[in-house]
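And then chain A:
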Amino acid sequence: MPLLELKGVTKLFGKLAALEDIDLCVQEGEVLGICGPNGSGKTTLINVISGYYRPNRGTVYLEGKKISGLRPDQVTARGIARTFQSNMCFHRATVLQSMLIGSFLQDKTNEWQAFFETKTYKERRKKIAAEVLETLKLLDLTNEANMPAAGLPHGHQRIFGMAMALMTNPNVLLLDEPTTGMNHNEAVFVVDQIKKINERGITVILIEHNMKVLLDAATRAVVLNFGTKIAEGKPREVMKNHDVIEAYLGTETV
Partner candidate 1 sequence: MKFGNYRKLLPKIVVGLLIALIFILPVFTTSLVTLSKFVQIGFWAIAAMGFMLIMRTGQISLGQATFMGLGGYTSAVFMVKFGLPFWPGFFMAGIVAGLVALAVGVVAVRAGPIAFSIITLALAEIMRIIAVSWEPVTNGSKGLVITPPTHIMLGNFEINFATSAVPNYYFIVILVAITALIFWQIDRGRLGGIFRVIAVNPTLAEHQGIPLTKFKVLAFTVAAVFTGFAGSFYAHFLGVMSPDMYGLWQSIQALMMGIVGGISSLVAGPIVGAAVLNSLSDILSRLPVYSIKPTLFGAIVLLVLLFLPKGTGLIDLWRIFWSKVYKEKPITTDNTH
Partner candidate 2 sequence: MKKSYNIVAILVTTLILSVLIATACGPKTPAEPVSTGPITINIGVCAAMSGPAASYGQLGQETVDTFLQVFNRQGFKVSNQTYNFNVITADDQANSEGGSAAAKKLVYEDGCKFIVGHWTPNFKAVQAVTNPAKVIFFSHTGADAVPGPGGYDPKTMPYVAFPVAAHEVVVAYIFGIAEVNPNYKKIGIIDTVLNKGIGWDNADKQMDEKGIRYFHQFTQPNTANYAPFITKCAEEGCDFIFTSDVAAALAIVKQRWDMGYKDMRICCAGPITSPARWIQLAGYDAVQGLIVSSGAVWEARNRPLNADQIAMLQETMGLLADKHNGSFTYTGWIPWTPTQLFILSQAMQKAGTVDDTDALMKVIRGGTFDLPTGQYAFSGAQTYGSPVVMMTGIIECQIQGDKEVYYSQYHLPPLP
């Protein structure tokens, strides 16, 4: 049974269909790359999965349970984390502070325990702090831990986004163009991070405009165009696919 499954998902903005009955299966442990020209509905797809949008038609299943129509926080609680295309951070908070608050889902203590700072609460916080530091180490952000997140250089902000997503200890991680505006080395670095994350048994859905990154990182690729799925398969084969080249050349010639 697939970990994440989309059945006939359609999202309309007014008349325009950003997604038109998309069927998609994501197997556990894979890195699924989703690519396509601009405005082909990649980000909409992530927004639908993460619960930010409600699909007009169709449903999203996680481990066979329907999650479409839930609020983003509920979806996240069920183990789907995401990053954003633009750099998101908590205004004026340092990386460490952001991640401590961001790991809300991990401390299971209720508000009373938090208010009175009971023993269990303190212990949870300690554990979380340790976890945060570990994640930072994993993503080589340790040096930036005490910098205000908003002040980080672009590349690090993308990584920071991933770190925040990881703090919700997800089963599925949706990455929205993690390498935008990066030079080659940074991109490579990010790809390594993605691989590392994947090795921890986290299924990754990677939205990527940059074909090269896709080829390196993804184990399977899906190509969207005008909100419909035009190709699916091993990255290399997909790249050879006639429609895909059409789509890309088409958009590029415009």
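Selection rule, in plain terms: all candidates are chains of the complex that A comes from, given by their letters.
Keep in mind that, in the parts below, a contact is a pair of C-beta atoms (placed from the backbone, for glycine too) under 8 Å apart; a residue touches a chain by one contact, two chains touch by 3 or more; residues count from 1.
Predicted model only: the values in this text are computed from it and were never measured.
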From 1 or 2, the one in contact with chain A within this complex: 1
Of all residues in chain A, those that touch candidate 1 in their complex: 50, 52, 71-74, 76-77, 81-82, 84, 88-93, 97, 100-105, 107, 111, 114-115, 117, 164-165, 167-168
